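Read through the structure below, which is laid out as structure tokens, and then see the notes.
Only one protein chain is missing; all other protein chains are in place.
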Amino acid sequence: MNASLFRRSMRSAPPPGDLTRNDRFAELLVVALAVAALILGLSLRQQSANQTWRYENREAGVEASYPAGWLVDERGDYVVRIRDPYARPFKTQYQIRIIPAGGQTSIRNVLDGLTLQRSTDLAAYRVFSVDEVPVGGAMLTQMSFAFVDADPNPFIQRLPVVVRGMDVVIRDGDRAIVVTYMAAEDVFEENRAAFERFLASLRY
Amino acid sequence: MYALLTDARCTVCGQETTEITGYGGRYYCPTHLHRFSENVPLIWRASTLTFSLMLLAVLGTGIASLILPAETQDAPRLAVSVGYAVLPALIWLLILYQAAARGRLELSPLLPTVFVLAALIAAAVTRPFLSDLLALNLWLTRTSQINRLLGNLLICGPINVFALYAIVRYTVWHTPIFTRRTDGILYALAAGWGYTTAINLMFVIDLGGLTLLSGSLRLVGQTCAYLAPSLVIGFVLGHNRFENLPFYYLPAGVTAAGVLNGALLYAGSELNSTRLDLTASGFSPWPGVVISLLTLAGVFGAVYGLLKRYNALTEARLGHR
Partner (left out) sequence: MTSSLKNRNTIRWLMGTASLLLLMLTATPLALAQIPEPVVIQRVRQATVFLMQTYEEAGTQVLSCVGSGTLISADGLILTNAHLVTEMGPCRGERIIVALAVHLDDPPVPTYTAELIQADTQFDLAIVRINASLDGSLIDPSTLNLPFVAIGDSSAFAPGNGLTFVGYPDIGASSVAAVQGVITGLTAEKSGSHLSWFRTDSSLGGAMSGGGAFDVSGRLVGVLTSAPATTGNEPGPMCLSIQDSTRDGLITERDACVPIGASVTAIRPIVFAQHLIEAARNHFHLAHKPGIPTVEPIAEPTIGRLFFSPTINDLGLPTRITSTLPSGANSVYLFFDYDNMPPGIPYEIHVTRDGLDMPAFSLGPLAWGGGRRGTWFVGTEGKTWPDGRYEFTILLNAEPVASATLIIGGEADTPAFIDLLFGIPDENGNITMPATLLPANVARFDGQFSYEGMREGQDWTEVWYLDGVEIYRATYLWAGEPSGMWSVRAQNSSGLPLGRYRLELYIGTRLAATGDVTLAGGGQTSPPIIFSNPRLASDISRDGLPAGQVGASGVVMPLGITALYAFVDWDLMPAGVTWTYRWFLDGRLVASRTQTWDAGGVGQNFWMALISDRALPEGQYAIEVLVENRPMFSLTATVGTGTQPLSGIQPESNEVMITGRVVDALTGKGIPGALVFILDVALESPDFTWNEADIHTQAITDRDGRFAFPRGLLRGRYYTAYVFAEGYITKVEDRFTIPRDQPSPTDIVIEMNRP
């Protein structure tokens, strides 16, 4: 590379001829098109990422909007369990349970019952707090917990995962609707907003 | 030909001279009048050679992956992956600079600047924007096939291509260094090589090395996905520099480049999904890279042909020197 040649040519040359109007319009149009495409793409992304499907269970009398593409399961000891098939290593999930709570049953009794059951089924189950939190204008009871999710199959070497969870209890006459959110500890907070939208969409 | 206008300056060097000649809405001094339509075969040859070597490397890697036992393929993975990420661009630059050293080509010092600038913008701006800020990959994997295509066309393509366009446009395009239509190809390819080198290198480092065959082919496919639109950008910028084309010409060309980039990025991964059953793993590395290579070859040929045609047309109109 001839550096001296470079310096000579740049210093002595006058600036190139002015750009024409077409040049300037073209420049602006390129920028505008790029921005427009980006806006279009981002709105498509936003719409697609926030798409929801509606779950209805007339027998239990609940319905809610959940993220599109999640798997629904009604075969367990819950009304419904909705899981994110993509989440790794633990499938982020929402559960809705209906627990009889008539007569003198308090919300605390309901939560204690859940704790007793979970402590036999879930490894290292711990309850962290039970609080009253405002949700949609009402004060609801919320229980935070954690456990370790491990695969019992000894031939599958899944690392145990710390899972955080949150129960929100809604009193509805003589029953308690328990809405549970569970996610791996490292993504719990970032997915919490989606759960709150799910909770806000709940009708009973 | 156009009549002399007393306030016209050479569109290349800005010289005011009585011997200014107009062509296609722009004005040229005698020095630069016949220069902008010169063909520079070495630029094409350098690119052809580099692409051919890439193709041979792909074949050689494919054969090696068939012959070598699976266990021995782990050790050279990182080296081979880094090689695929970095070497093609370096070979291309080496060929050009060897020609320049022999006096057969004039290269501006801005050439490596454009290369490095493109790499830096890819590493520091566009890739973090797409991967981290927009978390685009996470969305693309969760959405439908059509949305993946649209995402690549509307987000990835525009951002990548705008970056490439801006690098060339706002560095060398409006300088006295840009003297030929072919310079558009030269500098756009330099930007493209720098951009794709950075993208590929970061991809390899993030994943800790790729498999001998699939990984190498993926890198080649990605390289094609950035070079093909670079050729288009280089062509439209080169053409637009030396003729006052309608205002939509450049945007159309950049848009076409954006669509090309988005489509090749989409095809490079989507086409590799094959049938899944008990004996087939649901993936083949070949369809994406074959399409990408064929597209690159097609765009290369088209751009070369068009540029040669326009240069010949210009020469015919200007008359031979």
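We just call them A and B in the order they show up, numbering each chain from 1.
By our rule, a residue touches a chain if its C-beta (ideal position, glycine included) is under 8 Å from a C-beta of that chain, and two chains touch if they have at least 3 such contacts.
Bear in mind that the values here come from a model prediction, so they are computed numbers and not experimental data.
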Among B:Glu16, B:Glu38, B:Glu270 or B:Glu315, exactly one should touch the missing chain; which is it? B:Glu270
Going by the contact rule already stated, which one of B:Ala79, B:Ala101, B:Leu207 or B:Ala312 would touch the omitted chain in the full complex? B:Leu207
Interface residues of subunit A toward the undisplayed chain are 53, 69-75, 85-91, 123, 151-159
Extract the touching residues of subunit B with respect to the undisplayed chain. 49, 52, 56, 59-60, 63, 66-67, 69-70, 137-138, 140-142, 148, 207-211, 214-215, 218, 269-270, 272-273, 275-279, 281-283, 285
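As a convention for this text, only the chains that are shown with their structure count from here on.
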Subunit A and subunit B have mean C-alpha positions lying a whole-number Å distance apart equal to 39
Complex interface listing, subunit B residues touching subunit A: 8-16, 25-27, 97, 100, 107-109, 134, 136, 139, 141-144, 147, 150-151, 153-155, 157-159, 161-162, 165, 169, 174-177, 240, 244-251, 254-255, 258
Subunit A to subunit B touching residues, read off their complex: 1, 3, 6, 9-10, 13-23, 25-27, 29-31, 33-34, 37-38, 40-42, 44-45, 48-49, 69, 86
